[in-house]
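All protein chains of the complex are present and in place, except for one that has been dropped.
Here the chain labels run A, B and C in written order, and each chain numbers its own residues starting at 1.
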Amino acid sequence: MSEPILTVDDVEVTFPVRGIGKEGIKGVAGVSFDVRPGETFALVGESGSGKTTLARAVNGLQAISRGEINFEGQRIDTMSKAQMQPIRRRMSMMFQDPVGSLSPRMTVGDLVTEPFRIHGAEGRDMRAETERLLSLVGLPVDFATRYPHQLSGGQARRVGVARAIALDPALIIADEPTAGLDVSVQGEVLNLLNDLRERLGLAMVIITHNLHVVHHVADRTAVMYLGRFIETGETEAVFGAPRHPYTAALLSANPEPDPDKVHARISLPAEVPSLLSRPAGCEFHTRCPWAQARCSSDAPGEVAEGARRHRCYFPLDPGAMPPGMEGAA
Amino acid sequence: MTTLAISGLNVWFSTEDGPLHALKDVEFDVPERSIVGIVGESGCGKSTLINAILGLLADNGSIEGGSIQFEGAQDLVILGPKEMQDLRGPRISTVFQDPMGALNPVLTVGRQMVNIQYRDGGSTAEKRARAEEMLSLVRIPDAKAALDRYPHQFSGGMKQRIAIAMALMMKPALLIADEPTTALDATLEVATIELLKDLQEEIGCSVLFISHHLGVIAELCDEVVVMYAGEVVERGSVRQIFNDPRHPYTVRLLECDPARQTSRSRNLPTIPGEIPDLRQRPAGCVFAPRCHRVHAGCDQAQSLVEIGEGHAARCNLALEPQTAEATA
Amino acid sequence: MLAYTFKRLLLAVAIVSLAMFLLFCMIYTIPGDPAAVALGPRATDEMREALRIKMGLDQPIWVQFWNFFTGAWTGDLGNEVLSDRPVLDVVLEQLPYTLALIAGGISWSVALGIPLGCWAAVSRGSVADRIVGVISVAVIAVPSFVIAIYALLIFAVTLRWLPAIGAGEPGDLSDQLVHLILPSLAVGLGWVGYIARMVRASMLEVLEASHIRTARAFGLPHRMITYRYALTIAILPTITLLGVGIGQMLSSAVFAEIVFARPGVGKLVYDAILTRNFPVVTGAVLVTTVLFVLLNLLADLLVGALDPRVRSSF
Partner (left out) sequence: MRRLLREPLGVFGLSLVVLVIFGAVFADLLSAYDPTRINPRVRFQGPSGDHLLGTDQLGRDLFSRVLYGGRIALFVALVSTAVSLVIGIVLGLIAGYGPRWLDNLMILLFDSMKSFPTVMLALALVTIMGPSLTAVMVVVVLVTVPGYARIIRTQTIAIKTSEFVTAAQSMGASNGRILFKHILPNVIGPLVILASMDIPVVIAIEAGMSFLGLGVRPPTPSWGSILNDGFSSIRDTAWIAIAGGLPIIITTLGFTFLGETLRDVFDPRLKGR
């Protein structure tokens, strides 16, 4: 197996809170993972789980308060803006809103060649580059003169992809690449990303709340809850037999487009707690149907099981149902 | 009795670049005590349909022909604004997509719930009691105290439950739910759907449920209407639609949902092309430019072909079962 | 709410302090010897020297500033050059006339502007809406002193319906009110337009909001939606606008006082400039500034009290 291209080690992101003597909010609370070349790694979680914050930290848009981030053998979290510059050619990021992440007063041509202008590759033939990039993402060349608001969501997303691959990066971080797109267009974007990954040998980090998407595109998946990875592993394994109750609940909460399916659903009481008042012990115990006394006092550490890791004192066996619901399955 | 019977409904908008045919010959029923789902992607006319039913079309829109029979007694198309207003609330109520914006920010939840009952006699105390009862029914903790709080003091999921409580407080005959779970996280989405289903059974109303999420539709609805570019392209029971789709668009739409694919695949199906400009509708089938089974007969206008009990599709190939060839 | 009030109060103090500093810088840069300017060409050197010491001009600049600053905060704005009366007394004597004028202007603008704006928003796109639109734009555009002079020409000189000059007999309330009509109209007419436009715009914005759609979907009566659901929100930016508008009304008041020969702070400053009575100028500018900041603060606090979102976000 090849060396990881990205290693994230025990990273923590703290947001300051106004007021004297108050501790900051931990948006990301000690997360470790690595990504190997050619691999797709997925970060899954509900809103507020810290997945976007983590991605921004990896991209150097958000300072971290603890831990270490290494990219292609260099430590990047301590780098200055100038030092980061060559790194930015190797690692690009795509943002959630397909149209909103494109500068509204620039043409598609200007947008896709902006990476070259930023990185001083002015010597290149911009026209040729525009044509190359647009055809790579499957857009007609005459789109170069259009403005973002003249594009559909899917087309704008393709422009975003073109920008991301312009400088031949080694890693692409895609934040909700299918957000705001219709089902019939989602596939187009995911196929495009997958195709580019195979052709250009990219590594990819995909951030999403859509579990079905993850199932099809990701090699490995990490499930986040309140800024922590509560379960990590090969996607097939995690989806096939979740070990952490939250993963199980999340998977069972996903309505499936099959009217004949009988749902054995793990319902979660209450809502996600606020980051301002992180529960003591295991952070999931306030909603966990299997929670026991120990869970509310001691925080479980990360347990490794082969290639998988999870944070739970009482990991689930395949097909487990919460106490009192066993008959439902 | 049918709660809502829509037939031949056409809606036009006047725009700067000419008239836009937003809804064309829309036709379907919402039977009593049933949940009917409307599926479609952006631009299919879902919101226009709701506004047409509620009599809240924008100023530049107008209904040109067709009827919307409500409880077999009133045609909502020809009803005056005053009579329409009398129906909205007690007989037809609505839950909208955006839980953040659906409640008035400067009035307390209790005040708003009391205001809705303005038609009923009785003291404010009685109305508050009724509101409190509804809030506990949708599982708002400490319902009494919740009445005196402002909307921004609740989380998104709670706001949506409050909106549902408000919508069902008058025990309407028809509840229109416009993407009520789209803005919510997965775990909340399921809880909201289950709540909606429980309350629908308890109150015995019909629900018109709009969503682009096929999973939610499959789980919640009895019948499904598939819309594309302002037309009903297929309708039928939930099993007919999901197990035996007859319109090529329905077939492709179902295929595109990654959740429908049992085996893990890196190459996901798509529908190439885009929705046509509704200012220049094609003369024939609207889906023809993107259809994988397009043939000579498609340049003619299509009519809804009856396939079986309650099952119809707007395609001249509707009587032939759709096979797996679509994937090719 | 308490923290919000405190924060706004602190900001107001900071703004007034900074305004004092700017004002001091201005005075300090006046070319020539202020004492010489104040006393005129016939004064002797001794007289000038005495005045210099009295005005503290022999001290270093930071002492001068400190004296000015502490004096201003404690209400000591110096004495008038000729009569030697405290400037604060002189200004406060004139202030009620100006306040009455501004109150009159606000009354015009609120009493006409809010209903007009509301009406225009509700009957959006109609002829009435367009007429209200054109009229409000027109009254905003035309400067208040032109309105003052034309109003004087039409209603006082030509038609002789209303008195042209003065503030009316002291103690005779109805006479004073009659004398207030034209000047306050000149001060407030432009603001009728501003308020009408603001109310219309924010009403339209609120009426588009999805909670209004919800209210309609519940069949709430039109009147309840317009006045209790929409106007209560749409009025909030209007209050803020009025707070800011007080400053412009103070400006218009200066013209109105001069045109209609009314007593007031504006007339006081104008006359003071012509007679080069500088302590009165700075004193009056400071008092109006404080007044303006205070009224702005009041508007902000009012909005805070009416809007639960603002109340809890601080």
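Just so we're on the same page, a contact is a pair of C-beta atoms (placed from the backbone, for glycine too) under 8 Å apart; a residue touches a chain by one contact, two chains touch by 3 or more.
This one's a predicted model, so the numbers in the text were calculated from it and none came from an experiment.
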### Query
Among the chains included here, which ones are touched by the excluded chain in the whole complex?
A, C
### Query
Hey, which of C:Q94, C:S184, C:S202 or C:T226 is the one touching the hidden chain?
C:S202
### Query
From the list A:L61, A:V141, A:A270 or A:A307, which touches the chain that is not on show?
A:L61
### Query
Pick from C:G71, C:P221 or C:G247: which residue touches the chain that isn't shown?
C:G247
### Message
If the hidden chain were put back, which residues of chain C would touch it?
### Response
11, 14-16, 18-19, 22-23, 26-27, 29-31, 134, 137-138, 140-143, 145-146, 149-150, 152-153, 157-158, 197-198, 200-202, 204-205, 244, 247-248, 250-251, 254-255, 258-259, 266, 269-270, 273, 276, 278, 281-282, 284-285, 288-289, 292-293, 296
### Query
Residues on chain A that touch the omitted chain in the whole complex?
59-61, 84-85, 88-89, 92-93, 95-97, 100-106, 114-115, 117-119, 160, 163
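The rule we apply is simple: only the chains that are shown with their structure count from here on.
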### Length of the line joining the C-alpha centres of chain A and chain C, rounded to whole Å
55
### Intercentroid distance (Cα basis), chain B paired with chain A, Å
31
### Summary
Distance between the CA centroids of chain B and chain C (whole Å) is 53
### Message
Could you list, by residue number, the parts of chain C that touch chain B in their complex?
### Response
125, 209-222, 224, 228-229, 232-233, 306-309, 312
### Query
What residues on chain B touch chain C, complex-wise?
54, 56, 59, 84-90, 93-94, 96, 98, 101-107, 115-116, 118, 150, 152-153, 163, 166-167, 176
### Query
Taking the complex as given, what residues does chain B use to touch chain A?
41-42, 155, 157-158, 185-191, 193-194, 212-219, 238-239, 242-243, 252-254, 256-261, 264-272, 274
